[in-house]
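Only one protein chain is missing from this complex, and each of the others stays in its spot.
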Amino acid sequence: MNIKPLGDRVVIKKLEAETTTKSGIVLSGSAKEKPQEAEVMAVGPGAIHEGKRIDMEVKVGDKVLYSKYAGTEVKVGGEEYTILKQDDILAIVE
Amino acid sequence: MNIKPLGDRVVIKKLEAETTTKSGIVLSGSAKEKPQEAEVMAVGPGAIHEGKRIDMEVKVGDKVLYSKYAGTEVKVGGEEYTILKQDDILAIVE
Amino acid sequence: MNIKPLGDRVVIKKLEAETTTKSGIVLSGSAKEKPQEAEVMAVGPGAIHEGKRIDMEVKVGDKVLYSKYAGTEVKVGGEEYTILKQDDILAIVE
Amino acid sequence: MNIKPLGDRVVIKKLEAETTTKSGIVLSGSAKEKPQEAEVMAVGPGAIHEGKRIDMEVKVGDKVLYSKYAGTEVKVGGEEYTILKQDDILAIVE
Amino acid sequence: MNIKPLGDRVVIKKLEAETTTKSGIVLSGSAKEKPQEAEVMAVGPGAIHEGKRIDMEVKVGDKVLYSKYAGTEVKVGGEEYTILKQDDILAIVE
Amino acid sequence: MNIKPLGDRVVIKKLEAETTTKSGIVLSGSAKEKPQEAEVMAVGPGAIHEGKRIDMEVKVGDKVLYSKYAGTEVKVGGEEYTILKQDDILAIVE
Partner (left out) sequence: MNIKPLGDRVVIKKLEAETTTKSGIVLSGSAKEKPQEAEVMAVGPGAIHEGKRIDMEVKVGDKVLYSKYAGTEVKVGGEEYTILKQDDILAIVE
(Lines give C-alpha, C1' and ligand atoms only; values in the text may rest on other atoms or scores of the structure.)
Protein backbone atom coordinates (compact mmCIF):
# COMPACT_ATOMS: atom_id res chain seq x y z
CA MET A 1 0.00 0.00 0.00
CA ASN A 2 1.30 3.44 -0.85
CA ILE A 3 -0.75 5.87 1.27
CA LYS A 4 1.19 8.22 3.55
CA PRO A 5 -1.18 9.84 6.06
CA LEU A 6 -0.64 13.42 7.19
CA GLY A 7 -0.26 14.67 10.78
CA ASP A 8 -1.78 12.39 13.40
CA ARG A 9 -3.77 10.36 10.89
CA VAL A 10 -3.66 6.59 10.54
CA VAL A 11 -4.65 4.34 7.63
CA ILE A 12 -6.43 1.19 8.76
CA LYS A 13 -7.95 -1.80 7.00
CA LYS A 14 -11.02 -3.42 8.51
CA LEU A 15 -10.60 -7.02 9.56
CA GLU A 16 -13.27 -9.53 8.60
CA ALA A 17 -15.90 -10.03 11.27
CA GLU A 18 -14.84 -13.65 11.81
CA THR A 19 -11.50 -12.56 13.12
CA THR A 20 -13.06 -10.25 15.70
CA THR A 21 -14.79 -13.10 17.51
CA LYS A 22 -12.18 -14.97 19.43
CA SER A 23 -14.51 -17.36 21.18
CA GLY A 24 -14.06 -19.80 18.35
CA ILE A 25 -17.62 -19.56 17.11
CA VAL A 26 -17.80 -18.54 13.46
CA LEU A 27 -20.67 -16.16 13.02
CA SER A 28 -22.33 -15.63 9.66
CA GLY A 29 -25.10 -13.64 7.97
CA SER A 30 -27.06 -11.21 10.11
CA ALA A 31 -25.53 -12.61 13.27
CA LYS A 32 -22.27 -10.87 12.37
CA GLU A 33 -21.74 -7.63 14.13
CA LYS A 34 -20.43 -4.63 12.26
CA PRO A 35 -16.67 -5.03 12.58
CA GLN A 36 -14.92 -2.40 14.65
CA GLU A 37 -11.56 -4.07 14.52
CA ALA A 38 -8.91 -3.12 12.02
CA GLU A 39 -5.22 -3.42 11.26
CA VAL A 40 -3.01 -0.36 11.07
CA MET A 41 -1.53 -0.06 7.56
CA ALA A 42 0.22 3.32 7.79
CA VAL A 43 0.88 5.93 10.45
CA GLY A 44 1.37 9.68 10.01
CA PRO A 45 4.35 11.56 11.45
CA GLY A 46 2.27 12.87 14.37
CA ALA A 47 0.48 16.12 15.14
CA ILE A 48 2.33 19.28 16.07
CA HIS A 49 1.42 20.91 19.42
CA GLU A 50 3.18 24.01 20.67
CA GLY A 51 5.78 23.57 17.95
CA LYS A 52 6.70 20.00 18.97
CA ARG A 53 5.72 16.88 17.07
CA ILE A 54 3.92 14.37 19.30
CA ASP A 55 4.95 10.72 18.83
CA MET A 56 2.22 8.39 17.62
CA GLU A 57 0.96 5.67 19.98
CA VAL A 58 0.09 3.08 17.31
CA LYS A 59 2.38 1.43 14.78
CA VAL A 60 1.94 -0.47 11.54
CA GLY A 61 0.60 -3.98 12.19
CA ASP A 62 -1.29 -3.08 15.40
CA LYS A 63 -4.79 -4.51 15.68
CA VAL A 64 -7.03 -1.67 16.85
CA LEU A 65 -10.60 -0.97 17.88
CA TYR A 66 -12.02 2.26 16.49
CA SER A 67 -15.15 4.40 16.67
CA LYS A 68 -17.64 2.96 14.21
CA TYR A 69 -18.39 6.23 12.39
CA ALA A 70 -14.94 7.77 12.53
CA GLY A 71 -12.75 8.57 9.56
CA THR A 72 -13.13 8.63 5.81
CA GLU A 73 -13.29 5.55 3.62
CA VAL A 74 -11.06 5.66 0.55
CA LYS A 75 -10.42 3.19 -2.26
CA VAL A 76 -6.87 2.97 -3.52
CA GLY A 77 -5.64 0.26 -5.87
CA GLY A 78 -8.97 -1.54 -5.64
CA GLU A 79 -8.69 -1.90 -1.85
CA GLU A 80 -10.81 -0.10 0.73
CA TYR A 81 -9.13 1.69 3.59
CA THR A 82 -10.24 4.03 6.34
CA ILE A 83 -8.18 7.09 7.19
CA LEU A 84 -8.83 8.47 10.65
CA LYS A 85 -7.18 10.53 13.33
CA GLN A 86 -5.33 8.53 15.97
CA ASP A 87 -7.69 10.02 18.56
CA ASP A 88 -10.52 8.01 16.96
CA ILE A 89 -8.67 4.80 17.74
CA LEU A 90 -10.00 3.52 21.04
CA ALA A 91 -7.57 0.79 21.92
CA ILE A 92 -4.98 -1.68 20.70
CA VAL A 93 -6.07 -5.33 20.89
CA GLU A 94 -3.12 -7.54 21.69
CA MET B 1 -8.66 -9.37 28.59
CA ASN B 2 -6.20 -8.02 26.05
CA ILE B 3 -7.38 -4.49 25.22
CA LYS B 4 -4.87 -1.66 25.69
CA PRO B 5 -6.68 1.71 25.58
CA LEU B 6 -4.98 4.75 24.04
CA GLY B 7 -4.39 8.11 25.69
CA ASP B 8 -6.74 8.89 28.58
CA ARG B 9 -9.17 6.12 27.71
CA VAL B 10 -10.34 3.42 30.09
CA VAL B 11 -11.90 0.01 29.41
CA ILE B 12 -14.70 -0.83 31.81
CA LYS B 13 -17.06 -3.76 32.23
CA LYS B 14 -20.58 -3.09 33.47
CA LEU B 15 -21.47 -4.72 36.74
CA GLU B 16 -24.77 -6.55 37.04
CA ALA B 17 -27.56 -4.38 38.43
CA GLU B 18 -27.80 -6.57 41.55
CA THR B 19 -24.37 -5.55 42.67
CA THR B 20 -25.21 -1.83 42.39
CA THR B 21 -27.91 -2.01 45.03
CA LYS B 22 -26.23 -2.25 48.38
CA SER B 23 -29.36 -2.05 50.48
CA GLY B 24 -29.61 -5.82 50.40
CA ILE B 25 -32.78 -5.92 48.35
CA VAL B 26 -32.36 -7.95 45.17
CA LEU B 27 -34.19 -6.19 42.38
CA SER B 28 -35.36 -8.04 39.30
CA GLY B 29 -37.19 -7.48 36.01
CA SER B 30 -38.32 -3.94 35.20
CA ALA B 31 -37.56 -2.80 38.73
CA LYS B 32 -33.86 -2.96 37.90
CA GLU B 33 -32.36 0.33 37.00
CA LYS B 34 -29.98 0.66 34.07
CA PRO B 35 -26.62 -0.05 35.66
CA GLN B 36 -24.20 2.85 35.77
CA GLU B 37 -21.63 1.03 37.78
CA ALA B 38 -18.67 -0.73 36.22
CA GLU B 39 -15.28 -2.19 36.97
CA VAL B 40 -12.14 -0.78 35.39
CA MET B 41 -10.47 -3.48 33.26
CA ALA B 42 -7.68 -1.48 31.60
CA VAL B 43 -6.31 2.04 31.80
CA GLY B 44 -4.53 4.04 29.07
CA PRO B 45 -1.17 5.73 29.61
CA GLY B 46 -2.84 9.14 30.07
CA ALA B 47 -3.42 12.17 27.86
CA ILE B 48 -0.64 14.54 26.88
CA HIS B 49 -1.10 18.21 27.74
CA GLU B 50 1.57 20.80 26.95
CA GLY B 51 3.98 17.97 26.19
CA LYS B 52 3.55 16.27 29.60
CA ARG B 53 1.64 13.05 30.17
CA ILE B 54 -1.04 13.45 32.85
CA ASP B 55 -1.31 10.56 35.32
CA MET B 56 -4.60 8.68 35.30
CA GLU B 57 -6.84 8.92 38.39
CA VAL B 58 -8.40 5.45 38.11
CA LYS B 59 -6.68 2.07 38.22
CA VAL B 60 -7.58 -1.48 37.21
CA GLY B 61 -10.06 -2.98 39.65
CA ASP B 62 -11.70 0.32 40.64
CA LYS B 63 -15.49 0.29 40.80
CA VAL B 64 -16.69 3.41 39.00
CA LEU B 65 -19.84 5.33 38.18
CA TYR B 66 -19.98 6.66 34.63
CA SER B 67 -22.18 8.78 32.37
CA LYS B 68 -24.89 6.52 31.01
CA TYR B 69 -24.39 7.43 27.32
CA ALA B 70 -20.62 7.84 27.37
CA GLY B 71 -18.14 5.73 25.47
CA THR B 72 -18.28 3.06 22.81
CA GLU B 73 -19.37 -0.51 23.40
CA VAL B 74 -17.10 -3.15 21.93
CA LYS B 75 -17.22 -6.95 21.93
CA VAL B 76 -13.88 -8.70 22.26
CA GLY B 77 -13.53 -12.43 22.89
CA GLY B 78 -17.29 -12.77 23.34
CA GLU B 79 -17.34 -10.24 26.20
CA GLU B 80 -18.85 -6.76 26.07
CA TYR B 81 -16.79 -3.80 27.24
CA THR B 82 -17.17 -0.06 27.15
CA ILE B 83 -14.23 2.13 26.21
CA LEU B 84 -14.55 5.72 27.40
CA LYS B 85 -12.44 8.71 28.26
CA GLN B 86 -11.53 9.01 31.94
CA ASP B 87 -13.37 12.34 31.96
CA ASP B 88 -16.62 10.42 31.44
CA ILE B 89 -16.05 8.57 34.71
CA LEU B 90 -17.90 10.44 37.42
CA ALA B 91 -16.63 8.86 40.57
CA ILE B 92 -14.98 5.86 42.18
CA VAL B 93 -17.26 3.86 44.48
CA GLU B 94 -15.30 2.47 47.37
CA MET C 1 -21.48 7.49 51.62
CA ASN C 2 -18.59 5.98 49.73
CA ILE C 3 -18.43 7.85 46.42
CA LYS C 4 -15.14 9.55 45.54
CA PRO C 5 -15.66 11.96 42.64
CA LEU C 6 -12.93 12.45 40.02
CA GLY C 7 -11.31 15.74 38.98
CA ASP C 8 -13.41 18.84 39.71
CA ARG C 9 -16.58 16.87 40.33
CA VAL C 10 -18.75 17.13 43.42
CA VAL C 11 -21.34 14.74 44.85
CA ILE C 12 -24.40 16.52 46.21
CA LYS C 13 -27.65 15.41 47.80
CA LYS C 14 -30.79 17.44 47.15
CA LEU C 15 -32.35 19.00 50.21
CA GLU C 16 -36.09 18.73 50.70
CA ALA C 17 -38.01 21.70 49.32
CA GLU C 18 -39.18 22.68 52.82
CA THR C 19 -35.68 23.47 53.87
CA THR C 20 -35.15 25.80 50.91
CA THR C 21 -37.83 28.21 52.03
CA LYS C 22 -36.48 30.17 54.94
CA SER C 23 -39.38 32.54 55.28
CA GLY C 24 -40.97 30.13 57.70
CA ILE C 25 -43.87 29.22 55.48
CA VAL C 26 -44.11 25.48 54.88
CA LEU C 27 -45.09 24.89 51.28
CA SER C 28 -46.72 21.67 50.13
CA GLY C 29 -48.07 19.94 47.02
CA SER C 30 -47.83 21.84 43.75
CA ALA C 31 -46.86 25.01 45.55
CA LYS C 32 -43.44 23.49 46.17
CA GLU C 33 -40.83 24.58 43.71
CA LYS C 34 -38.33 22.17 42.25
CA PRO C 35 -35.50 22.23 44.78
CA GLN C 36 -32.25 23.68 43.59
CA GLU C 37 -30.56 23.49 46.93
CA ALA C 38 -28.31 20.63 47.91
CA GLU C 39 -25.68 19.59 50.40
CA VAL C 40 -22.18 18.70 49.31
CA MET C 41 -21.42 15.06 50.21
CA ALA C 42 -18.03 14.58 48.55
CA VAL C 43 -15.54 16.71 46.66
CA GLY C 44 -13.04 15.63 43.99
CA PRO C 45 -9.32 16.47 44.17
CA GLY C 46 -9.74 19.32 41.66
CA ALA C 47 -9.12 19.74 37.93
CA ILE C 48 -5.65 19.96 36.47
CA HIS C 49 -4.82 23.06 34.40
CA GLU C 50 -1.39 23.59 32.89
CA GLY C 51 -0.09 20.73 35.00
CA LYS C 52 -1.26 22.23 38.32
CA ARG C 53 -4.18 21.00 40.35
CA ILE C 54 -6.70 23.77 41.10
CA ASP C 55 -8.07 23.80 44.66
CA MET C 56 -11.81 23.24 44.98
CA GLU C 57 -14.00 26.10 46.23
CA VAL C 58 -16.65 23.99 47.96
CA LYS C 59 -16.22 21.55 50.83
CA VAL C 60 -18.23 18.70 52.33
CA GLY C 61 -21.22 20.03 54.26
CA ASP C 62 -21.66 23.21 52.20
CA LYS C 63 -25.24 24.04 51.23
CA VAL C 64 -25.17 24.96 47.54
CA LEU C 65 -27.42 26.19 44.75
CA TYR C 66 -26.89 24.46 41.43
CA SER C 67 -28.11 24.58 37.84
CA LYS C 68 -31.37 22.66 37.67
CA TYR C 69 -30.39 20.40 34.74
CA ALA C 70 -26.72 19.95 35.58
CA GLY C 71 -25.01 16.72 36.50
CA THR C 72 -25.93 13.05 36.50
CA GLU C 73 -28.22 11.42 39.01
CA VAL C 74 -26.94 8.17 40.48
CA LYS C 75 -28.33 5.78 43.05
CA VAL C 76 -25.85 4.23 45.42
CA GLY C 77 -26.83 2.23 48.48
CA GLY C 78 -30.49 3.09 47.94
CA GLU C 79 -29.83 6.83 48.11
CA GLU C 80 -30.03 9.28 45.21
CA TYR C 81 -27.14 11.63 44.57
CA THR C 82 -26.19 14.04 41.84
CA ILE C 83 -22.63 14.17 40.56
CA LEU C 84 -21.75 17.43 38.82
CA LYS C 85 -18.79 19.57 37.97
CA GLN C 86 -18.03 22.31 40.49
CA ASP C 87 -18.59 24.83 37.69
CA ASP C 88 -22.28 23.86 37.72
CA ILE C 89 -22.56 24.97 41.33
CA LEU C 90 -23.78 28.53 41.31
CA ALA C 91 -23.30 29.60 44.88
CA ILE C 92 -22.89 28.55 48.48
CA VAL C 93 -25.85 29.41 50.72
CA GLU C 94 -24.66 30.28 54.19
CA MET D 1 -28.93 37.86 51.81
CA ASN D 2 -26.63 34.93 52.41
CA ILE D 3 -25.65 33.65 48.95
CA LYS D 4 -21.93 33.42 48.18
CA PRO D 5 -21.42 32.94 44.43
CA LEU D 6 -18.56 30.78 43.15
CA GLY D 7 -15.85 31.81 40.69
CA ASP D 8 -16.75 34.75 38.47
CA ARG D 9 -20.46 34.56 39.26
CA VAL D 10 -22.56 37.44 40.51
CA VAL D 11 -25.89 37.47 42.35
CA ILE D 12 -28.20 40.22 41.15
CA LYS D 13 -31.72 41.32 42.02
CA LYS D 14 -33.90 42.75 39.27
CA LEU D 15 -34.98 46.33 39.77
CA GLU D 16 -38.60 47.23 39.19
CA ALA D 17 -39.28 48.44 35.65
CA GLU D 18 -40.25 51.91 36.95
CA THR D 19 -36.72 52.52 38.13
CA THR D 20 -35.25 51.69 34.73
CA THR D 21 -36.99 54.58 33.02
CA LYS D 22 -35.20 57.72 34.02
CA SER D 23 -37.14 60.06 31.76
CA GLY D 24 -39.61 60.60 34.57
CA ILE D 25 -42.49 58.91 32.83
CA VAL D 26 -43.97 56.10 34.90
CA LEU D 27 -44.89 53.24 32.62
CA SER D 28 -47.46 50.64 33.57
CA GLY D 29 -49.15 47.47 32.31
CA SER D 30 -48.09 46.18 28.89
CA ALA D 31 -46.17 49.36 28.19
CA LYS D 32 -43.56 48.22 30.69
CA GLU D 33 -40.57 46.60 29.08
CA LYS D 34 -39.02 43.50 30.54
CA PRO D 35 -36.52 44.94 33.01
CA GLN D 36 -32.88 44.35 32.18
CA GLU D 37 -31.57 46.42 35.04
CA ALA D 38 -30.53 44.90 38.31
CA GLU D 39 -28.55 45.56 41.47
CA VAL D 40 -25.53 43.49 42.37
CA MET D 41 -26.14 41.68 45.67
CA ALA D 42 -23.05 39.46 45.91
CA VAL D 43 -19.89 38.94 43.92
CA GLY D 44 -17.78 35.78 43.59
CA PRO D 45 -14.03 35.72 44.25
CA GLY D 46 -13.28 35.76 40.51
CA ALA D 47 -12.35 33.16 37.90
CA ILE D 48 -8.94 31.54 37.78
CA HIS D 49 -6.99 31.84 34.53
CA GLU D 50 -3.51 30.39 34.14
CA GLY D 51 -3.40 29.85 37.89
CA LYS D 52 -4.13 33.49 38.76
CA ARG D 53 -7.42 34.78 40.11
CA ILE D 54 -8.84 37.62 37.99
CA ASP D 55 -10.31 40.53 39.95
CA MET D 56 -14.02 41.16 39.44
CA GLU D 57 -15.13 44.34 37.66
CA VAL D 58 -18.43 44.79 39.49
CA LYS D 59 -19.04 45.28 43.19
CA VAL D 60 -22.00 44.95 45.55
CA GLY D 61 -24.43 47.83 45.06
CA ASP D 62 -23.63 48.42 41.36
CA LYS D 63 -26.62 48.93 39.09
CA VAL D 64 -26.04 46.77 36.03
CA LEU D 65 -27.57 45.95 32.67
CA TYR D 66 -27.51 42.27 31.78
CA SER D 67 -28.39 39.91 28.93
CA LYS D 68 -32.11 39.19 29.17
CA TYR D 69 -31.83 35.39 29.08
CA ALA D 70 -28.60 35.01 31.01
CA GLY D 71 -28.19 33.28 34.33
CA THR D 72 -30.31 31.11 36.57
CA GLU D 73 -33.17 32.36 38.69
CA VAL D 74 -33.16 31.12 42.28
CA LYS D 75 -35.45 31.74 45.21
CA VAL D 76 -33.79 32.02 48.59
CA GLY D 77 -35.58 33.21 51.72
CA GLY D 78 -38.68 34.06 49.70
CA GLU D 79 -36.75 36.46 47.45
CA GLU D 80 -35.94 35.93 43.77
CA TYR D 81 -32.38 36.41 42.59
CA THR D 82 -30.50 35.74 39.39
CA ILE D 83 -27.06 34.19 39.49
CA LEU D 84 -25.01 34.81 36.35
CA LYS D 85 -21.44 34.97 35.20
CA GLN D 86 -19.91 38.45 35.23
CA ASP D 87 -19.40 38.10 31.47
CA ASP D 88 -23.19 38.23 31.07
CA ILE D 89 -23.26 41.67 32.63
CA LEU D 90 -23.16 44.18 29.83
CA ALA D 91 -22.53 47.42 31.63
CA ILE D 92 -22.70 49.33 34.87
CA VAL D 93 -25.29 52.12 34.89
CA GLU D 94 -24.06 55.02 37.00
CA MET E 1 -25.28 58.98 28.94
CA ASN E 2 -24.17 57.07 32.02
CA ILE E 3 -23.50 53.49 30.88
CA LYS E 4 -20.08 52.05 31.62
CA PRO E 5 -19.56 48.86 29.58
CA LEU E 6 -17.56 45.97 31.04
CA GLY E 7 -14.55 44.26 29.50
CA ASP E 8 -14.22 44.69 25.74
CA ARG E 9 -17.79 45.89 25.31
CA VAL E 10 -18.83 49.07 23.56
CA VAL E 11 -22.04 51.10 23.79
CA ILE E 12 -23.18 52.43 20.41
CA LYS E 13 -26.12 54.48 19.21
CA LYS E 14 -27.52 53.79 15.76
CA LEU E 15 -27.31 56.68 13.33
CA GLU E 16 -30.37 57.51 11.28
CA ALA E 17 -30.41 55.79 7.90
CA GLU E 18 -30.18 59.14 6.10
CA THR E 19 -26.74 59.76 7.51
CA THR E 20 -25.44 56.40 6.27
CA THR E 21 -26.02 57.30 2.64
CA LYS E 22 -23.34 59.71 1.66
CA SER E 23 -24.23 59.93 -2.01
CA GLY E 24 -26.49 62.86 -1.25
CA ILE E 25 -29.69 61.05 -2.11
CA VAL E 26 -32.17 61.03 0.78
CA LEU E 27 -33.83 57.64 0.91
CA SER E 28 -37.20 57.14 2.54
CA GLY E 29 -39.78 54.48 3.35
CA SER E 30 -38.99 50.93 2.26
CA ALA E 31 -36.07 52.13 0.19
CA LYS E 32 -34.16 52.73 3.42
CA GLU E 33 -31.83 49.95 4.33
CA LYS E 34 -31.53 48.76 7.88
CA PRO E 35 -28.83 51.03 9.31
CA GLN E 36 -25.59 49.37 10.21
CA GLU E 37 -23.82 52.54 11.11
CA ALA E 38 -23.56 53.81 14.65
CA GLU E 39 -21.66 56.18 16.87
CA VAL E 40 -19.59 54.92 19.79
CA MET E 41 -20.99 56.33 23.06
CA ALA E 42 -18.88 54.47 25.62
CA VAL E 43 -15.98 52.04 25.59
CA GLY E 44 -15.10 49.37 28.15
CA PRO E 45 -11.66 49.05 29.74
CA GLY E 46 -10.74 46.16 27.41
CA ALA E 47 -10.63 42.39 27.72
CA ILE E 48 -8.00 40.59 29.75
CA HIS E 49 -5.89 38.00 27.95
CA GLU E 50 -3.11 36.11 29.70
CA GLY E 51 -3.39 38.52 32.59
CA LYS E 52 -2.87 41.64 30.47
CA ARG E 53 -5.58 44.11 29.54
CA ILE E 54 -5.80 44.62 25.76
CA ASP E 55 -6.26 48.24 24.64
CA MET E 56 -9.49 48.99 22.79
CA GLU E 57 -9.32 49.93 19.09
CA VAL E 58 -12.36 52.23 19.05
CA LYS E 59 -12.94 55.40 21.03
CA VAL E 60 -15.95 57.52 21.95
CA GLY E 61 -17.21 59.48 18.95
CA ASP E 62 -16.04 56.97 16.31
CA LYS E 63 -18.55 56.20 13.56
CA VAL E 64 -18.59 52.43 13.16
CA LEU E 65 -20.11 49.71 11.02
CA TYR E 66 -21.30 46.68 12.96
CA SER E 67 -22.79 43.23 12.42
CA LYS E 68 -26.53 43.68 11.98
CA TYR E 69 -27.59 41.11 14.58
CA ALA E 70 -24.81 41.66 17.09
CA GLY E 71 -25.22 42.93 20.61
CA THR E 72 -28.09 43.61 22.97
CA GLU E 73 -30.44 46.55 22.70
CA VAL E 74 -31.07 48.40 25.94
CA LYS E 75 -33.15 51.43 26.79
CA VAL E 76 -31.68 53.80 29.35
CA GLY E 77 -33.09 57.25 30.10
CA GLY E 78 -35.59 56.90 27.26
CA GLU E 79 -32.85 56.38 24.67
CA GLU E 80 -32.06 53.15 22.82
CA TYR E 81 -28.51 51.87 22.74
CA THR E 82 -26.81 48.72 21.62
CA ILE E 83 -24.12 47.11 23.76
CA LEU E 84 -21.81 44.79 21.85
CA LYS E 85 -18.36 43.33 22.01
CA GLN E 86 -15.72 45.28 20.11
CA ASP E 87 -15.16 42.17 17.98
CA ASP E 88 -18.64 42.71 16.51
CA ILE E 89 -17.59 46.10 15.19
CA LEU E 90 -16.46 45.61 11.63
CA ALA E 91 -14.83 48.90 10.80
CA ILE E 92 -14.50 52.56 11.62
CA VAL E 93 -15.95 54.88 8.97
CA GLU E 94 -13.90 58.04 8.77
CA MET F 1 -13.24 54.84 0.32
CA ASN F 2 -13.01 55.70 4.00
CA ILE F 3 -13.59 52.44 5.88
CA LYS F 4 -10.92 51.36 8.37
CA PRO F 5 -11.47 47.70 9.33
CA LEU F 6 -10.69 46.53 12.87
CA GLY F 7 -8.39 43.69 13.89
CA ASP F 8 -7.76 41.12 11.18
CA ARG F 9 -10.64 42.30 9.02
CA VAL F 10 -10.39 43.26 5.37
CA VAL F 11 -12.68 45.37 3.19
CA ILE F 12 -13.12 43.95 -0.31
CA LYS F 13 -15.08 44.98 -3.38
CA LYS F 14 -16.45 42.26 -5.65
CA LEU F 15 -15.10 42.28 -9.17
CA GLU F 16 -17.55 41.90 -12.01
CA ALA F 17 -17.99 38.32 -13.16
CA GLU F 18 -16.47 39.12 -16.59
CA THR F 19 -13.14 39.88 -15.01
CA THR F 20 -13.06 36.55 -13.18
CA THR F 21 -13.02 34.53 -16.40
CA LYS F 22 -9.59 34.83 -17.86
CA SER F 23 -10.13 32.41 -20.74
CA GLY F 24 -11.21 35.32 -22.91
CA ILE F 25 -14.79 34.16 -23.22
CA VAL F 26 -17.25 36.78 -22.02
CA LEU F 27 -20.04 35.07 -20.13
CA SER F 28 -23.45 36.64 -19.74
CA GLY F 29 -26.86 36.05 -18.20
CA SER F 30 -27.36 32.80 -16.31
CA ALA F 31 -24.08 31.44 -17.58
CA LYS F 32 -22.30 33.80 -15.21
CA GLU F 33 -21.21 32.20 -12.00
CA LYS F 34 -21.56 33.99 -8.71
CA PRO F 35 -18.33 35.98 -8.51
CA GLN F 36 -15.93 34.93 -5.78
CA GLU F 37 -13.19 37.28 -6.84
CA ALA F 38 -12.69 40.65 -5.22
CA GLU F 39 -10.19 43.44 -4.79
CA VAL F 40 -8.86 44.38 -1.37
CA MET F 41 -9.84 47.98 -0.55
CA ALA F 42 -8.65 48.25 3.07
CA VAL F 43 -6.78 46.08 5.54
CA GLY F 44 -7.04 46.08 9.34
CA PRO F 45 -4.00 46.36 11.63
CA GLY F 46 -4.04 42.60 12.31
CA ALA F 47 -5.30 40.40 15.14
CA ILE F 48 -3.59 40.22 18.50
CA HIS F 49 -2.44 36.78 19.68
CA GLU F 50 -0.59 36.30 22.95
CA GLY F 51 -0.15 40.06 23.17
CA LYS F 52 1.55 40.37 19.77
CA ARG F 53 -0.07 41.81 16.67
CA ILE F 54 0.11 39.40 13.72
CA ASP F 55 1.01 40.98 10.37
CA MET F 56 -1.65 40.75 7.67
CA GLU F 57 -0.96 38.60 4.60
CA VAL F 58 -2.99 40.64 2.09
CA LYS F 59 -2.53 44.27 1.08
CA VAL F 60 -4.65 46.92 -0.62
CA GLY F 61 -4.98 46.20 -4.34
CA ASP F 62 -4.64 42.40 -4.06
CA LYS F 63 -7.10 40.38 -6.12
CA VAL F 64 -8.46 37.67 -3.84
CA LEU F 65 -10.74 34.65 -3.86
CA TYR F 66 -13.01 34.38 -0.83
CA SER F 67 -15.59 32.06 0.70
CA LYS F 68 -18.90 32.77 -0.98
CA TYR F 69 -20.92 33.25 2.20
CA ALA F 70 -18.25 34.90 4.32
CA GLY F 71 -18.37 38.39 5.71
CA THR F 72 -20.93 41.14 5.99
CA GLU F 73 -22.08 43.29 3.11
CA VAL F 74 -22.19 47.01 3.84
CA LYS F 75 -23.14 50.02 1.72
CA VAL F 76 -21.05 53.13 2.27
CA GLY F 77 -21.20 56.17 -0.01
CA GLY F 78 -23.51 54.34 -2.39
CA GLU F 79 -20.99 51.55 -2.96
CA GLU F 80 -21.29 47.98 -1.78
CA TYR F 81 -18.42 46.39 0.09
CA THR F 82 -17.87 43.18 1.97
CA ILE F 83 -16.04 43.19 5.29
CA LEU F 84 -14.59 39.83 6.26
CA LYS F 85 -11.88 38.32 8.38
CA GLN F 86 -8.63 37.64 6.53
CA ASP F 87 -9.08 33.97 7.38
CA ASP F 88 -12.09 33.91 5.02
CA ILE F 89 -9.85 34.91 2.14
CA LEU F 90 -8.80 31.72 0.41
CA ALA F 91 -6.08 32.90 -1.92
CA ILE F 92 -4.52 35.78 -3.77
CA VAL F 93 -4.92 35.61 -7.56
CA GLU F 94 -1.88 37.06 -9.26
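Letters A, B, C, D, E and F name the chains as they come in the text, with residue numbers starting at 1 for each one.
The criterion applied here is as follows: a residue touches a chain if its C-beta (ideal position, glycine included) is under 8 Å from a C-beta of that chain, and two chains touch if they have at least 3 such contacts.
Note that this is a predicted model, so its numbers are computed, not measured.
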- Query: Please identify, in ascending order, the residues of chain F that touch the omitted chain?
  - Reply: 20-23, 25, 33, 36, 49-50, 52, 54, 57-58, 65, 67-68, 86-87, 89-94
- Message: Need a quick check: the contact residues on chain A for the chain that isn't drawn.
- Response: 2-7, 9, 11, 42, 44-45, 48, 50-51, 72, 74-78, 83
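Keep this in mind: only the chains that are shown with their structure count from here on.
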- Task: State, to the nearest whole Å, the distance from the C-alpha centre of chain A to the C-alpha centre of chain E.
- Result: 52
- Item | Centre distance in Å when chain D and chain F are each reduced to the mean of their C-alpha atoms | 42
- Separation of the C-alpha centres, chain E versus chain F, in whole Å, is 23
- Note on the structure: Listed in rising order, chain C residues that touch 2 or more other chains are 50
- Given which chains touch which, is the overall layout a line, a ring, a star, complete, or other? line
- Query: If you go through all the chains, which pairs of them touch?
  - Reply: A-B, B-C, C-D, D-E, E-F
